[in-house]
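Data first, discussion second: the structure below is written as structure tokens.
Selected chains from the complex are presented in situ; the others are not included.
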Amino acid sequence: MSKQFTKLAYSSVDDMIYGSCPNPVTTRNGLVIGGGEIYPEVNFTLPPMHITKDTMPEVLSIYQEMIHGVLKKVHELHAPGLVVEFETLPDMTEHPEWGIQIHKLLRDTMSDYEAKYGLKSAIRMTPNDIREMSRPPIMRSGKYWEAMVKTFEGSAKDGADFLSIESTGGKEINDEAIVNADLRTSVFALGCLAPRDMAWLWTNISDIARANGAISGGDSACGFANTAMVLAEQGFIPKVYAAIMRTITTPRALAAIENGAVGPSKDCAYENIYLKAITGTPISSEGKTAACAHFSPIGNISAAVADLWSNESVQQVKLLSGFAPVVSTEQLIYDCRLMNVATRKGQTKLMRDLLVESDCYLDPQAYVLRPDVAFEIGKEIVKTQDPFIRTLNTAKLTLDIIKKAVDKKELVIEERELNWLDILESQLDEIPEDEEAFIAEMKKEVDSSKYNPSEYGI
Amino acid sequence: MDFEELSLAVQKGKAKQVRELVNQGVEEGISIEKILNEGLIDSMAVVGENFKQNKIYVPEMLVAARAMSAGLSILEPLLTATGVKPIGKIVIGTVRGDLHDIGKNLVAMMMKGMGATVYDLGIDVPDVAFVEKAEEVGADIVCISALLTTTMPAIGDVITEFEKAGVRNKYHIMVGGAPVNQAFADSIGANKYTSNAADAAEVAKAYLESKYSN
């Protein structure tokens, strides 16, 4: 562990705003993330198609069309900066040469636009985590991990600015926990398994970044908390469970920063607000303008302290105006313009608070993203360095915060949610406060065919 | 045995109590078919209805389904013995290359809840495995799911596999998953597309009822 966090990065919650942070990150070409302005982060992906050796020319031509469309729009609308995220699809990670080739196409086109129009942009390279393709997953070796390393190294050599991933350590047992709203198993996945994998993984990614002149970006607990959010949105599981899932991904996320990552953290990681409060690193976020990728109850509040503002992902499909990635780009640019104009007029804090107030009383998942709540949770987390205790205490505190907000009638939740406040509390009460004891219990409870404890060193 | 008591036990997910009540009913000589239909399946239908009306969540439904299964496991050998058929056989799985099972599991669970026998092939299922399992068990319905836009085309490949084996028309093929839509389902010649788990179970039930009423 290269870093330890024992206190928050801010002395006052008023200072935590969008577009700037205590520890901004600067790319090779001088784009500063978290240095005062919020920039769009655009992500785009293929329409439904097979990816094979034979279709690769078509794949490349679609990416070519997408990046040109996006950069042309950014130029036309005079946006001062841009981040593009390239998230590989599983086939591209399995065949690292494909992912690397697409990345190079994007990176080179972006450099062309910078040379021609002075358009400053950076690329985030996000190989998808294919380690879970083995079931149970093999986390620290094997062909899948090797393919991921090749992808990171190859793209970093070609000029990738930020290395990122949505890593999946612990997800193999959390998937079933989610549909059961089983907080006990989720605490095991997020408090015991995930931080161990994250520490190992981000040490490795940060080494690759350092060796190749790239920046070690950040992770996202997408497969945990966002899956919960989407299922809650569909009415499948309680929103209060999803809200707690959000906050308890933070100790996991911290493991990246403790082991070399410096940000910007990933767009879909809404736990980023706690991360920013604790570490002061720049973060990416997404909300209403990512509705093309997923719906959410946090469309505005998610922008409140963001340094990059993203559309998450959109396919190259044609809408009435033009291709969807260009549509996203235009929308993100206008969102950022409004926020940056507020900053130029000295109104960042006011705009932040309006974004927060917009959503925070309407859903527990929005309520826990309030900056003041983030401070409260952050302070609890830095009290200890033990990821398991951090996770357990965060769960308890979050439940407490939600209960109080409901009692104060500040937060309205559905009838069928109320019941779950008690169910979740009793789930938490049964977790021992000693990790070793908890791990011993869970090793008996969890289906051992689903995961390899040894891959987590437990 | 009190049918109302059994229904409440299923709804609340009390597996032990369900087992006891079913055993009691069998001992009392209540017809196996009646315990199955009016006891277990009807109770699970109440659970499904409560879910549809936003009164409960999936976890509550899962607990109920497990309780129902506990009762069913007592009845099953007796059903075979008395020649009562389950409402239908369903093979389900996530296509090759796709590791997502949350949606598929929900569909499988709801289909079990409505009384069907469900054969869950899991995730990352080779195309031909769908055909083999369907042929082996004499399935009525095959459900194929994909969560990624990149794995969605594999649904079409599975259907092609059924065609190659010359058994396409023996099965009602249902497809689903986030990227799937009606146009895609039509383009690959699926029999049915549904956009969510609850609809999938309902549509499957309606199909089986109409199939076996003829």
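Order of writing sets the labels: A and B. Residues in every chain begin at 1.
We adopt the following convention: contacts are C-beta pairs under 8 Å (C-beta built on N, C-alpha and C of every residue); 3 or more make two chains touch, one makes a residue touch a chain.
Here the structure is a predicted model, which is why all the values come from computation and not from measurement.
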| item | value |
| --- | --- |
| Assembly formula [one copy per chain kind displayed, counts for the whole file] | A x2, B x2 |
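The rule is short, and it goes like this: only the chains that are shown with their structure count from here on.
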| item | value |
| --- | --- |
| Chain A and chain B, separation of their C-alpha mean positions in angstrom | 35 |
| Residue numbers on chain A that touch chain B, as the complex places them | 45-51, 89-91, 132-133, 135, 175-176, 178-182, 227, 231, 234-238, 315, 414, 416, 420 |
| Touching residues (chain side chain B, partner chain A) in the complex | 54-59, 62, 97, 99, 101-102, 105-106, 123-124, 148-153, 179, 184, 196 |
